[in-house]
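My structure is below; once you've seen it, I'll send some questions.
Apart from one protein chain that is not included, each protein chain of the complex appears where it belongs.
Chain naming follows the written order as A and B, and within any one chain the residues start at number 1.
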Amino acid sequence: MLETELVDVINLISDIRHGKVYTSYDVAIHTEQLIEKLISEGQWNTAEDLMVLIKARINRIMSALPQESTPVNIMRHILKIIRELYDTGFKYKSEGQQSLHHLITSNVDNAEDYSKPLPSLRSSLLDHLAEYKTGLELSTDNIATQALEHIHADEIILTVGKSNTVEKFLKHAAEKRKFQVIVVEAAPLYHGHEMAINLTKSNIQTTVIPDSAVFAMMSRVNKVIIGTHTVMANGGLRAACGVHMVALAAKRYSVPIMVLAHMYKLSPLHLCYEQDAFNICASPADVLPYSSGPIINKVHVYNPVFDYVPPDLVTLFISHQGGNAPSYVYRLLSELYDPNDNEI
Amino acid sequence: MSKLNKDVSQKDVVQAVVVAEYFGNEFAPITNDTPLALLPLLNVPLIEYTLEFLSLGGIEETFLFCCSNVDTIKQHIKKSIEKSAGWSLTMQVRVIVSESCRSFGDCLRDLDAKGLIRSDFVLLEPGIVGNIKLLPILKKHVDICKADKGAAMTLVLQEAGVGQKGRCLYEELLLVATTNYRVLLHQKLGVSKKRKIEVPLEMIMDNSSVNIYHNLKDTHLAICSASVLPLFSDNFDFQTKDDFVRGLLMNEEILGSTIYWHRISGSEYAAAVTNWRMYQSISRDILHRWLYPLVPDMGISSQHRNYVHLQNNIYRSKDVHLTQNSSLIEDVIIGSGTSVADKTNVSRSIIGESVKIGKNVVIEDSYVFSNTVIKDHCDIKHSVIGHDCVIEPQCKITQACILGDGVKLHKKTVIENELIQSQKPKDELLTNKLNEKAYKLKIQNCSTEISDSEEDGLLSRKLLRLHIHEEDVPSDDESFKSTDSEDELSYTTSPVPDDTNLFLNEVIDSLARGFEDKLQCDNLILEINSSRYAYNVTVKEVNFNVVKAILTLPFQLFVGQAYLQSLRLLLVYFSPILTNYLRNVSAMGDCLQAIEEFASTNNELNECVAAVLNWFYDKDYLSEEVILDWFSSIDSNTRFYARVQPFTNWLQQAEEASSSGDE
């Protein structure tokens, strides 16, 4: 694959690195647009060609931005859509209905051939993508509408840092019910401050606490509601640094932890428990300023960005489809992605 | 016209000028073959950091100014673009060649002649790395320009504490500025031997408030108005940016230009590789991730990631061969294809790509470039080893050695503090030949101005090419290190000096100035007396402190010279003052006390105390009785006592002799 043909994905990577595309929702939308453009304007004739093109892009993003799973997940899902459409197009399977039995059997004969040209593929793909896009756009709202199912009156809810999804979720609940929110400030980025201000603007009684006070407060908390960066195949989380600690405290007091996750945050990858391998450390400046004097010469300062939260600490995932236990993630994954695409 | 220009500039692309040529031979012999721009910094050419920084900072067009090794640089840029390096996507890079330039100033004059720059631009001196968001600073500069038509440049500076390795000792900076960031005084203190800084009174009088900074380091980065280039063209004596700043500040009225400054904060970082020390500290800072996101594990400009970041800031490439018994201790980066054999320890070092390291090797604080072979039982500390070198077994390379590319060292070679290159230098003696692939180079004094004074020797030792552990370098600022190690770093927590101490300092200052400027002693006496009233100290303390001040002075004025000699010089010069204060017996007692106290804390005086006393006695400042009286009161167990004893013995004998003579 020549570099010039990957210009679109290289630009996306560069935009993400420059911070032009920042939130995971933006990343998702941009990825979707990229694929849409590729399908409508790209040089491909058969489903196989298209899949090769997409896989090349996945590889590129995985090597350039290993901590960014959203674009890869979306492209993987689109691979699955292609497969399905191709299959239905040739009536391999009966109307593409997803029965459990069906899923299991279809995986066995994976030596499938996607090289036959299917003229209707392009248009039907674009239809599906449009549908997928509206799904993306409505995902946050869909999650938010479930808020009333999970928050009752006079609750104390704890959240960490800032997540647009969580913010909408809580605001939606606040329209009907009165409850309190405790926001953990999440040093050294202090996104929690912004979150607290946003919540209090919607007339929610908000308390900001430093990261150290989580354990002290947890015994009075009714629910922990957080967002996440990625949901991993085993139902564990790659979340902002500090969430593991919150989850441990919640577990100790048997406080349920709810994770609001869009479908595109589900990743089919298992990651080893060793944090070094999947974490990244940001600049230590936020922990200890560079101007601290000669002490800087002698000290190692770390500022990790992520935390791994094992699945047994998570009570519930809430996606736009509803709530699921972590043990159910594997099933969601098999609906989202084709097992053949897990390793690319 | 300027207004029109500015309107256009809003739509213009944001431009940067990188002068890639380093006009000096600081980095010889490594830079004999490779230009500074391609010097590997953590196994990535330096220029990649600069360009990626500019691109992430929001620059859209960069002019890369080269004078030598043009083809290598051009080729490198071309290759990077082919590999679609990060910066190539958002930024256009144009290489400008001008082989006739001999200085930084020449480059800018040449650029002016070419007329490529249309508006405000970012000016970079060679070897800059950073992660600053440039657009906000540019915007700030534009705002300043709107308010002040003469604004020519905004210097970008970063805060850094004294003693931090990231501060270049050559470039210790003192900055005086108004509260709205207009620079009034910009002085680099590092190389100057001056121990005082004069701030013109008008600076403080003319401005309602003035900030004086000594907590800044130069990032060598500046935002320039379009007027900077013509200013360079008009003033042919501007060779460097510092010349420019100095010239502009000096002739502010004539040139009608002002300079501003900007402090970067938070997670922003920038620095320039100007010498090996900075190379060392920048490497360390990058390993410690201050340059995030430009860190090895995230790829610098390439979109492929080679390194994994492990604990203790170890960066390991994916295909490194490490044996079970080898250990990477901390702050290490190891490039791909490198192999490390048994029982080898690597710490605080950079190892390039495809390096072969044998058994039982110790590598500490060193930089090993790609394709080098280091065989068993070698010791490499605080050194730089170029590309394609071969180090045979049991070599010892320590104390800031720099080995150029392709050097071969025979078995059991031991070198310390040497520059070695593989080609035979043209005008060197044969004695400097180690073998046909290793020639010693004459070590040039680090400071450009060669001077033979003791002080410079000390300075250059302090400014050895690479930073060696503090304990290895005898530092002359021991007095700053308090014995209570807890307080070593807490320089802001020193106790509030009491009046007497303040008085002493005042006296020392007055005398030092008096001696340097050859002032009349009478005037100095007046000055001392007036400070005496200001600090409300007793006559006794005055006597004591004046003597003490004189005894202290040699350490300030004649650093590194024989104490006694310089003291004698001072004593002679200040004798009118001594005459003024040491008038009676009690004053003599104070004087002796001062000598005693100073000698007890100070070795130099302790050694020659007898001679000093003798001088005082000869000149009749001290009488025999007072000395003997005082001598009988001091503790006979001290070394001080032993030193004074011969003198007093002599006195006693003389007295006996004279008294017997009388009879």
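One rule holds in what follows: a contact is a pair of C-beta atoms (placed from the backbone, for glycine too) under 8 Å apart; a residue touches a chain by one contact, two chains touch by 3 or more.
Keep in mind that, in the parts below, contacts and distances are computed from a predicted model.
Peer 1: Any idea which of "Multifunctional methyltransferase subunit trm112", "Translation initiation factor eIF2B subunit delta", "Trafficking protein particle complex subunit BET3" or "Dynactin subunit 6" UniProt assigns to the chain that's been left out?
Peer 2: "Translation initiation factor eIF2B subunit delta"
Peer 1: Could you tell me which of B:113, B:162 or B:414 touches the chain that is not displayed?
Peer 2: Touching the chain that is not displayed is residue B:162.
Peer 1: Would you indicate which residue among B:90, B:187, B:267 or B:510 is in contact with the undisplayed chain?
Peer 2: B:267
Peer 1: If the hidden chain were put back, which of B:169, B:212 or B:434 would touch it?
Peer 2: Only one listed residue reaches the unshown chain, and that is B:212.
Peer 1: In the full complex, which residues of chain A touch the absent chain?
Peer 2: Touch with the absent chain occurs at residues 185-188, 190, 193-194, 196-197, 200-201, 203-217, 219-220, 241-242, 244-245, 248-249, 252, 274-275, 279, 285-289, 291-293, 295, 298-304, 307-308.
One rule holds in what follows: only the chains that are shown with their structure count from here on.
Peer 1: Report, in whole Å, the distance between the mean C-alpha point of chain A and the mean C-alpha point of chain B.
Peer 2: Roughly 48 Å separates the two chain centres.
Peer 1: Which of the residues in chain A end up touching chain B in this complex?
Peer 2: Listed in rising order, the residues of chain A that touch chain B are 3, 10-11, 13-14, 17-18, 60, 63-64, 66, 276-277, 280-286, 289-297, 300-301, 303.
Peer 1: For chain B, which residues count as touching chain A in their complex?
Peer 2: Going through chain B, the ones touching chain A are 55-56, 82-84, 86, 89-90, 131, 158-166, 215, 266-269, 288-293, 297-299, 303-305, 308-313, 330, 489, 491.
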